[in-house]
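Removed: one protein chain of the complex. Kept in place: all other protein chains.
For reference, chains read A and B in written order, and residue numbers begin at 1 within each chain.
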Amino acid sequence: MKKYLVYILTVMTMVVFGLALNATAEEGVTDTEIHIGQWGPQTGPAAPWGAVARGTDAYFKMINADGGIHGRKLIHHYFDDAYNPAKTKAGVKQLQEDTGMFAWVSGVGTAPGLAVKDYLMERKILWVGPSAGSRHWLEPANKYLFNTYPLYLGDAELLTKYAVETLKLKKIAVVYQNDDYGKQGLEGCEAELKKQGLELAIGLPMNVADVDMKPHIMKLKNSDAQAVLLFVGPGHVARLQGTGKAMQFEPQWMTSTTCGDHPLMMAITKGLYAGTISAAFGLMDPTNIGDIADFNKPTLPAMVKFYNDGYKKFAAKEERWGSTFAAGMGYVEPLIEALKRVGRDVTREKVVAELEKIQNFKSAMGTVSYTAFDANDPLCRIGQQEVFLVRAEPDGTSTILTNWYKTTYIPSGH
Amino acid sequence: MVEFLQMVLSGIAVGSSYALMGLGMVLIYKASEVPNFVQGEMALLPVFISFMLLTSYNVPYYIAFPATLIFAFLLGCFLEFGILRRAKEPNVLGLIIITIGMEMILLGFVSWKFGADQRAMPFPISSYDSIIIGDIFISTLDMLTLVVALVIMLSMFLFFRFSKTGVAMKATQMNENAAALMGIKTKQIRMVAWGISSMVGCVAGLLMAPILVEPYMMWDPMLKGFSGAVVGGMTSLPGAVFGAYIVGIVEHLFGGYVSLEFKSVVAFVIIVIVLCIKPSGLFARHYVKKV
Partner (left out) sequence: MDMKRDYYEDVRIFTSGAVIFWTGILLLLLAIFPFVAKNYYVYVVNFMAINVIVVVGLNILVGYTGQISMGHAGFFAIGAYGTIVLMTQAHFPFLLALPSAGLIAAFIGFLLGLPALRLEGPYLAIATLGFGITTTQIIGKIQMFGERQGLHAPDLIIGGWHIKTDKDFYFLLIPITIAMVIIARNIIKTKVGRAFISIRDADIAASTIGVNLTYYKTLAFAVSAFYAAVGGGLYAFVLRFIEPELFSMFMSVTFLTMVVVGGLGSIMGSVAGACLLGFLDLQLRNILEIPYFGDWIRMLSESYFTLTGASNIQLIVFGLILIVIMLFEPLGIFGMWIRSKKYWLAWPF
């Protein structure tokens, strides 16, 4: 009998403790802190994108220096997953189960994100602003997953539209990276061309490991393409433009948001990038068409503040002020806005409710709006749908070509 | 026809850098009998050193590049002398793992020191100019690579034929004990072979650098060089060069006429086909094992 008593007592204490822990506060929120997690590759071939996580880190430190949010400091936990989904899952589990994260922000890459999406959603953990424009986040929509990155489909749509309608070009080609990102570029371009009554000149796949671009350029040349949309990484853009120049093939190059960092692109292409048109999701103010925007001299209020109080004070000394770094702020701003609106009483449900109330929120990125949750409506969690176009100038600045443009959502499989 | 010629020429151009990497691998395979997975990173570190010399210290080219080559030589010697030679009762697989370990260390070191961003390397000639013959283009950088590759191959040939060290190397590789009995310091010879191999790889790296410098830039050329060397037979220097050119040309023709997506794997299909016919590669004499 005594034995049973011991068992019962143990179980009861455990239950009480468990309840007590749950009752006192939401996971990851204490009186003085809110714990927020993030992953991002700091090593491996995808390491250049890891700057997103470091940007978010500087942004949170800036907020903390300004006094935090309603008296609470943001504690940012980010780890290196080397773009390996197995490691992403390991890191997320460890931080979530050992330390307890209130929310996850950003997180570079479609594959790493997909490996942890179910894990986070089953546990009803908030995840804001995955750093990859994928339809996987929206189909089906998830109550706790808020997208901010505009889909690559939209980049391709606007670039194609601009090439056809404004530049009056008829032969459009696409070079796409052989993954979700590149395939979306191809799809978006084809859809827009169909609307315009045109055919794609040629679509060329590119493997991430490819370094020799001559076959691509030869095929592009044979197709007589006048404009080429590049849905590849910055390194491949540099290689393609260099090889193109050497083979005297110089069409209108156009690139997605991932290559929107003009100072970097100008440096690695040794100036060839000048004249390239790229899509942008924010970080600049496109209202005055024809204006010159210099990324190194930000004008948007949010960007100016982040540059002076975040980047200059909290970034490592060799950190480059680039769009990847700055986007680390852009992706997470909706969450911070919701945290500010929700007040002292922070729970996930309340923050979700506040996020759903965000309408036409505009800070560093384009207009962000969410609506009430409906699993069958991807648009309720899409956040931003706007992009604009800029042209790279020889001194690394950008000329604004279009104002914000609201892109169309194409469900997958259409 | 023009298209075909262009592809072949492009294939030869890219084959030249594969050939240099392949030469490096064969030199080491002959000396230490290990497929050298650190070949790419042995070139990577010197390339970054020269990048640093050129951009941070504004050292002129005619000093920076020779200094880099010397550094590469010393690095190669060190890896053999300081690490590989220390292995106790080595077996081939153990040695492979050691080269993989060295590869990780060098790669980690480069990424740690220089960060992950892509960069552009200053170079005396522009990589964007080309020579035009009829309708066929060849970029000046490719032309330079081709010429440098030919010069290195020729000097290699002369080195092994006429210099004392070269002959000693050949002797060591043929029969180490006999060579040692003839008074050749076989250990030193092996170290020098690593140094030379590293230098050859570094030349390839420097010729690839003007297009883009990033920590993971040497993986693909290293694999292709390895493939080329295997097609030619791991123990034959002319074989490695020939194999590398075959890989380069077939890759381009395949990419141009069949499929761009599978271009990067076609090299391995060639290998399997070639090896099924000649198991020790095209140029190496098939070594018949005895009991």
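Just a few scattered comments:
Here, contacts are C-beta pairs under 8 Å (C-beta built on N, C-alpha and C of every residue); 3 or more make two chains touch, one makes a residue touch a chain.
The shown structure was predicted, so the numbers you read here are calculated from the model rather than taken from an experiment.
Only one of the listed residues, B:A43, B:I138 or B:M234, touches the absent chain: B:M234. The omitted chain makes contact with just one of the residues A:E97, A:E199 or A:D395: A:E97. Listed by residue number, the positions of chain B touching the unshown chain are 29, 35, 83, 86-98, 100-105, 107-109, 111-116, 223, 226-227, 230, 234, 261-262, 264-265, 267-269, 271-272, 275-276, 279-281, 289-291.
Residues of chain A in touch with the missing chain: 42-43, 47, 50-51, 54, 79-82, 84-87, 89-91, 93-94, 97-98, 111, 114-115, 117-119, 136, 178-180, 183, 207-208, 316-319.
In this section, only the chains that are shown with their structure count from here on.
In this assembly, the C-alpha centroid of chain A lies 38 Å from the C-alpha centroid of chain B. Interface residues of chain A facing chain B in the complex, by the touch rule stated above, are 42-45, 47-48, 50, 178, 204-207, 209-212, 214-216, 218-219, 222, 234-235, 238-239, 242-243, 245-248, 264, 267-270, 272, 318, 320.
Within the complex, the chain B residues that touch chain A are 3, 6-7, 10, 13-14, 108, 111, 115-120, 127-130, 132, 137, 139, 141, 208, 211-212, 214-217, 219-221, 251-252, 255-256, 260-261, 263-264.
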